[in-house]
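Excluded from the complex is one protein chain; the other protein chains are retained at their positions.
Up next, subunit A:
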Amino acid sequence: MKNRINTTLDSKDNILSIYFTAGYPKLDDTMKVLKQLEQSGADMIEIGVPFSDPIADGPTIQYSNTVALENGMSVQLLFDQLKDVRKTVSIPLIMMSSLNPIIQYGFERFCQKCKGIDVDGLIIPDLPVEEYIREYKGVVESYGLRNIILITPSSTDARIRLIDEHTDSFIYMVSSAATTGVNQNFSQDFEAFASRLKAMDLKNPLITGFGIKDKESFDQVTQFSKGGIIGSAFVKAVVEQEDAVQATADFMLQFQK
């Protein structure tokens, strides 16, 4: 099965991936935000499945998770909302979720549904690579999905190689030791991490996430990786305005210059 993530990686550089939380700020904003993101030039979208207790997320995304759950978002409702997504959205879509909502829904059923609506990949931050290989890889691959795994500056070379071996799209390069949404400068530490990875000559390209908030920081990380992922800064931009679609368009304007 042709996977849009691979096609995008093959054809583009400086890939801009945007994360947003499904059902936020309003329950029926999911599809509207998706469409607007594509129209405004996003190359890839991570759709966040809200979870009550996300460990790796900072306050902004935690808040959006809480609001989305209060709005009534659920895994099933999200699949219902995305039923016809491919009629209007053609860029790669990735489901990002903590493991627990997926296994309560049924891991295979979740993958089957993703394939059914033409979602391309998964990011499950609390599913370590070893457990993935042991329990879930076969299922993920049988539905033509790409599982994207995070690496951080504290990941050993051996783990990075293991992750590289067991994925086939891109590796999510966490810019530094932090939860999501921490402002930072992409300084020497990040460059050192990027150099270390470059020297490893991995088969998968890298896309950087955590701490990218605007065009300037996006441009910084794309000097060292294939693209950048913006999450908290976008979620924050959406909450500060009444109209999520307008807020999305406004936020994305900076990347169109």
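Note that a contact is a pair of C-beta atoms (placed from the backbone, for glycine too) under 8 Å apart; a residue touches a chain by one contact, two chains touch by 3 or more; residues count from 1.
We take it that contacts and distances are computed from a predicted model.
Among the names given as "Aspartyl/glutamyl-tRNA(Asn/Gln) amidotransferase subunit C", "Phenylacetate-CoA oxygenase subunit PaaJ", "Phosphonate ABC transporter, permease protein PhnE" or "Tryptophan synthase beta chain", UniProt records the absent chain under the name "Tryptophan synthase beta chain". The chain not shown here is touched by just one of A:Glu108, A:Asp126 or A:Asp219, and that residue is A:Asp126. Considering the full assembly, A:Gln62 is the residue among A:Gln62, A:Asn204, A:Gln220 or A:Thr248 that touches the omitted chain. Per the touch definition above, the residue from A:Tyr24, A:Tyr105 or A:Phe218 contacting the chain not shown is A:Tyr105. Residues of subunit A in contact with the chain left out of this view: 51-53, 55-59, 62, 66, 69, 74-76, 98-105, 125-128, 130-131, 149-152, 154-156, 159, 174, 177-179, 182.
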